[in-house]
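Supplied in structure tokens, the structure appears directly below.
All protein chains but one are shown at their positions in the complex.
Up next is chain A:
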């Protein structure tokens, strides 16, 4: 079974039924899996703060939400995380592709990578980092932790976790 299928199996098993996505090359397999699952309403967003608004509404409507996005999104969602998700105390698992780490071919991605953990730390967002495939074994626990504590929680997934960038 592919790692993308395994991740989305865990998402479905956690009762998550509303997933918004903003694409990243690394997340393409996961997004395809999300789209394919009948248990999940998949709603692509045009921007990540919009997606967090959709997730807030879905949560208040009784559905467990999730957002899938790239780490560059931290730069555009700080206000939303602080004044919506955290202020109203809502759970939000964030599966994040962690661009700009080892094996990254695009220099500009490193510019946000160096801020990613610092910003998450500054926002007091619980953060987990998947570097090896075995790290994903903790995903079910992380999802249940997120809905236990009603907080946004970051799951950073780097290039080593996804197996690099192919022929780039």
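Following the convention adopted for this analysis, a contact is a pair of C-beta atoms (placed from the backbone, for glycine too) under 8 Å apart; a residue touches a chain by one contact, two chains touch by 3 or more; residues count from 1.
In this text, contacts and distances are computed from a predicted model.
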Among "Sulfopyruvate decarboxylase subunit beta", "Amino acid ABC transporter ATP-binding protein (PAAT family)", "Spore germination protein" or "Spermidine/putrescine transport system permease protein", go ahead and choose the protein name stored in UniProt for the chain not displayed. "Sulfopyruvate decarboxylase subunit beta"
Which one touches the absent chain: A:84, A:112 or A:159? A:84
Across A:6, A:37 or A:63, the one contacting the chain not displayed is A:63
Which of A:7, A:27, A:55 or A:95 touches the chain that is not shown? A:55
Touching the absent chain: which residues on chain A qualify? 18, 41, 43-47, 49-63, 65, 79-80, 82-84, 87-90
